[in-house]
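One protein chain omitted, others in place.
Then we have chain A:
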C-alpha cells in the first residue's frame, strides 16, 4: 500500500527525520521532543512532531492543544498546528480519542496498523525536521515505526536516559535495538541530572549522576549533554507553555539549547 518510494508521498517535503527513544519509561522522551521542537522553532525551523505513544500520548498537553480535533484532507490527516505561525505541527492519537481518559487497549497488530497510517497518511507539507516521539521499550511501536520510516532514511535517534543504573540498564538494550535495526544513534541525553535547590542553590543528585555520559562513552556514541531537574520546566510542560521562550534564565535552558544546536550542526554537515 505505502511502499511506492519515488515520490515519497506525504513525507516528500520533510528534510530530516529523527526519533527520540529510550528503553526506559519516564525519563523525558516527550519532554526532550517538545523542547527540541521549540528550540528548533526559535532557530527559524519548521518542525513536525509525530507522537507514536498510543497508550500514553503526552505531547498534545505539552503544547496546550489536547482539546483539538484533527481533520482530513485529500492527502490524509491534517496535523494540528500548535501556534499561529504554523511552525510546529503535531499528530498524536490523543487527538483521535473521544474522551481524554479513554484507554487505548490494543494489542500489537492494531497498534502497528495505526502507526503505518501515522507515518504515511499525515499531510505534513514542508518541514525542516520531523521528530518522532516513542513510548518506552523495543516492541511493536518501535519495530513498526522504524520499518515504516526506513525508506525515508531517518537522520537517526536521540536516546534519553536518567543518570541512574536502573535506567541506563534499559537504555543499553535500546542501543542494541538501534544497532540491529540499522538506526544511527545521534547521541545520548542524560535528563534529570541533578537538582539545584531554588532556596539555597545546593545541588542534589536525586537520580544519581553520570550514568548517561558513561554509557555514551562505553557505547562509543556522542554525548549530547546533561539536563538538570527544573520545576520551571515541569510547570511549563504541565501548562503547555513555551519554556524556551519564557525561561531562558532557567537551569535547564542552556542544556536544552545546546542539544538543539548539536542537532542543527549535525544537519549542516555535507551528507556523505
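Here is the rule we go by: contacts are C-beta pairs under 8 Å (C-beta built on N, C-alpha and C of every residue); 3 or more make two chains touch, one makes a residue touch a chain; residues count from 1.
Everything that follows uses one rule, which is that contacts and distances are computed from a predicted model.
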item: The complex's invisible chain, by UniProt name, from "Glutathione S-transferase", "NUBP1 factor", "DNA polymerase delta subunit 3" or "Exosome complex exonuclease RRP46 homolog"; value: "NUBP1 factor"
item: From A:43, A:205, A:250 or A:267, residue that would touch the chain that is not displayed; value: A:205
item: Contacts of chain A with the absent chain, listed as residue ranges; value: 23-27, 30, 55-56, 58, 61-62, 100-113, 135-140, 142-143, 162, 164-167, 169-170, 172-177, 180-181, 195, 197-200, 202, 204-208, 229, 231, 234-235, 237-239
